[in-house]
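In what follows, a structure is listed as structure tokens, so that the remarks can point back to it.
Note that one protein chain is taken out, while the other chains of the complex remain in position.
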């Protein structure tokens, strides 16, 4: 597979989508990102990486962080995690209170906001220094030694995050939050504010394409069973309420963020990260999704 | 991979689950199937098949038929199909009217009852002799020349299928059914009554494991893109409201039926069919799911 | 209270609303009723009646019939009726399947379609000749000896009533319909097709304003307790999903129909019927509601 050639073709193609989506504007730091950014990095499990466009520019990874907090929580809490959060697609908007109410405070899965807030709560209970531990985990995974939170973004999230406050209080009211609402949300808003580049994200995902082993670190970060499970969750719950559409078109386990990033893996072959800030109506990067669809179409390789 | 050995181990293991699920009892023909049946057949894409237990006994395939009606409809209607039915997991019970009402008569996906009824409606509009055409399609795919409807089952379904009548009338009231309610449901109840054995079902699924090509027939039945899409739909929508759980534990695109059957594929490697009548609370075969989980666990191979 | 003068003022006032609502068009017989019709009759409990406009013209009473089928059913089944239908406002569209599904086939109240269909089912079980018995009940109550079903309307309702077929099948599927779906709906569509004039309807309602006693017939048709209950149900459930609005503005127990009629009572004082075909967005007669609001405002008398 000539990944280099495929990636080189993308920026021109993606330019046609420019202006057809909408950059997230609910906080100033996201609103001011230029709409025409496009970057992508693909790392093969055997070590070779291919990049194109703005692949070295850091952006707000937002919900992509939920893959990493889930990984951390799975390694700390094991199966006990699933007593407090489900693993079914939600069939509803990612911040829906409706389902949470019908299901008595047990979020559908760890990738909707309510579920990710519960995961934060577990990390708070299990880590000595949750924010730093999480940041350092990303540094190690990605090799980006100066990866950090964007404090402006974290502050903006906190100031405008009334729906997340509503979710967290609702979880607390149903007994599914053990720590203080404010502490949990502080961690949550910080995880969303983490800034990484495509090349850092692709690196940070490679172990999910290689049965849990990081070639770069020379060690197993997760068991094969854990990897299978995280990938299954990405496939069924990773792209908001477009998971069916995404599986149908792209066919890779993936997780997207409202900052315009998407990470995906083809197990046994590669991890990939793509970034383009304009979103489609379901909240996934418009050009990012199209680039991944192109990738799996021309290579004729997906998990299906 | 020594599939033969793996399959031989299963019946003994599955015996432990006997009595822990519940056989479907809503119609007499299903209720009287012995609970302790267990059969399984795995067919490799290169042609070798492995069977164990009651793999030659025919059973009511029920919702498994939805894979085949969808395949037929995709080949006849193409992308137009998706204007009348969605492709997202439902997050609700398979016969839920709630979602259908909120979404104005567009079923979430072709594997929930409402969606399968819309697919039937399309087949009625596109096929000259829908019931026979469907039956013959299964005969060709499986190689079972005498595969047929179980008229007793079809009649029982019609007599007790008030919720399906409700769904069809609701679809009709929203303009998403072009033929008569009774005609559409007659086809629907017949497709559910088709009786096949595990070995026939595994054969009928092999092209979904080999990019659309049937080795036995020596021809391409579907394009690679169509196969990718059907497999994606099975993964995200194929096992009622346990799709997340199933992806997490088993990690294969699969479709289950209330008769206790499950079909699944590992693209590029094998198609598999398993049958055991006792169901878990989500309506999937208890031992069938467990057998597939064992298979992907010991082989350390799934799509993830 | 000079009711004569108040009624005389209404047609001119109501003319201003002409063109601001929409006549029901789902069946031809309703669609062709002239939009500018307006009639009203008020009958005092002491016997005096006042009429204005098209008060002698018969129209399709539609859901207003549900008051009379409920009265009949209460007199035949007593409290047992409430095991199969609730008495709470629905908070949802009058033909909603959603609530019915969440509440396992027990309709919220006898004035939503599902509830009225269950009431029909009870009448079928308790009356020797349900259609004629119902028609004759209306003849006696109203004094209109030639009141009858409009067979064209009944037929149209049956031909287009897919949502009602869906509701009835859903009820049957949940065990809350004892007779055949088609028989129950035949009675239901016929009750909706009954054609009465405002003066006949006002007469037919007077006993609900006078503790159950019909002056004209010289007998008690209902007990005071039954009257209180029917009036309470009209107030809390009688005007689709605008019951709060209607209570707030008008302040009378009332039942409306999609044909543009509304009946209401001020207990101890009067019964009133008004008709004007244009409907507001909630499905209640626009001018009819305005006329009743005017009536209770200028007289400064409502139940509140």
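For reference, chains read A, B and C in written order, and residue numbers begin at 1 within each chain.
Heads up, the rule we're going with is that a residue touches a chain if its C-beta (ideal position, glycine included) is under 8 Å from a C-beta of that chain, and two chains touch if they have at least 3 such contacts.
Since the model is a prediction, treat every value here as computed from it, not as a measurement.
J.: With touch as defined up top, name the shown chains that contact the chain not shown.
T.: Per the touch rule above, the missing chain touches A, C.
J.: So which of A:108, A:172, A:207 or A:255 would be touching the chain we can't see?
T.: A:172
J.: Given that one chain is not shown, which residue among C:2, C:56 or C:88 touches it?
T.: Answering carefully, the residue with contact to the hidden chain is C:88.
J.: Pick from C:1, C:18, C:35 or C:303: which residue touches the chain that isn't shown?
T.: The single option touching the absent chain is C:303.
J.: Given the full complex, what residues of chain C touch the hidden partner chain?
T.: That gives, for chain C, the contact residues 86-92, 99, 108-109, 224-225, 227-229, 231-233, 235-237, 241-245, 247-248, 251, 253, 267, 296-297, 300, 302-304.
J.: Which chain A residues would touch the chain omitted from the figure, given the whole complex?
T.: 96-98, 100-102, 162-163, 165-170, 172-173, 181
Criterion: only the chains that are shown with their structure count from here on.
J.: Could you tell me which shape the graph of touching chains takes: line, ring, star, complete or other?
T.: If you draw each chain as a dot and join those that touch, you get an open line.
J.: Quick one: most central chain, C-alpha centroids?
T.: Taking the mean of C-alpha atoms per chain, the most central one is B.
J.: So the centre of each chain is just the mean of its C-alpha atoms; given that, what is the distance between chain A and chain C in Å?
T.: Comparing mean C-alpha positions, chain C is 55 Å from chain A.
J.: Centre to centre, by mean C-alpha position, how many angstrom separate chain A and chain B?
T.: For chain A versus chain B, the centre distance works out to 32 Å.
J.: In chain A, what residues contact two or more other chains?
T.: none
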